[in-house]
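Handing you a structure now.
Showing chain A:
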Amino acid sequence: MASSQPVKPPLATQASQAQRGSQPGLRYPSNGKTIYHRPLNRSRTQELSQSSFAYLFGEMVSYAQKRVTGIQDLEKRLNVQGHPIGLKLLDLLLYREPPRTQTRPLHIIALLQFITTILWRHLFSRPADALEKSSNPDTPEEYMISDNEPLVNQYISVPKEMNQLNCAAFVAGIVEGVCDGAGFPARVTAHSVGKGEEGELWPGKTVFLVKFEPEVVEREAYLGRS
Partner candidate 1 sequence: MVVFALIIINKAGGLIYQRDFAEGLNKLSINDYLVLAGTFHGVHAITTRLNPLHQHNLPPSTSDVRPDPPSGIEVLETENFRLQCFSTLTGTKFLLFTEPQQPNVDKIVGRIYELYSDYVMKNPFYQLEMPVRCESFDRKLVQYVRPLNSR
Partner candidate 2 sequence: MVVYSFYIFDRHTECIYSRLWARQPDRPISSGPPPSRPISTSSTSSAPITLAPTNELNPPRRSTRLSAQDDAKLIFGTIFSLRNMVRKLGGPEDSFISYRTGQYKLHYYETPTSIKFVMLTDTQTLNMRNVLHQIYVNLYVEFVVKNPLSPVEHPGGEGVANELFELALDQFVKGVL
């Protein structure tokens, strides 16, 4: 009897404290709905300010620029920064597809169509402008995705002495991550084809060159489609 007295109040206080949620630790909102109750696709139409992204991306480029010695190295750094994003995006985007099409793409064309429509729409709210297969017989495994005005390059003007740099190497890294994650190892690079002259419609036009590894091409041929 005497021992049960001191036992009760601590239990009672603990329960009430958990209900109130004022203990240090996990806190619950008053209506009981946590982040797990929110629908998963809620963030689909939310917008982010383009200025915040532009400043962040500018800092990424300056950060990389301080630590490298050449343009190729800078592009490689941006590529490496985009790669993990691509890996994670692949799972998310496949999950968000309606169940009928929720399958991993098995052929190169399916993968590239997934990239140019679903991925581009998720990143830039518009599909990519063109998808082409390389017509050069020496390099049958090269495909080209072109974008007339990459969003990440909108506020960036590259100085004349660094003419070959294209900061869309970051987006190339994302695409490379998606390809690698889907089982199609590839190397993706960004090339600017807009000359920036007066009167040119798309001075910032960029082409992403997707070059698949030889084993992918072999597998493709084996599966009967090329």
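Basis for inclusion: all candidates are chains of the complex that A comes from, given by their letters.
In the analysis below, a residue touches a chain if its C-beta (ideal position, glycine included) is under 8 Å from a C-beta of that chain, and two chains touch if they have at least 3 such contacts; residues count from 1.
Since we're looking at a predicted model, the values are computed, not measured.
For chain A, the touching candidate in this complex is 1, chosen from 1 or 2.
Across the interface of their complex, candidate 1 is touched by residues 51, 54-55, 57-59, 61-62, 65, 155-160, 162, 196, 203 of chain A.
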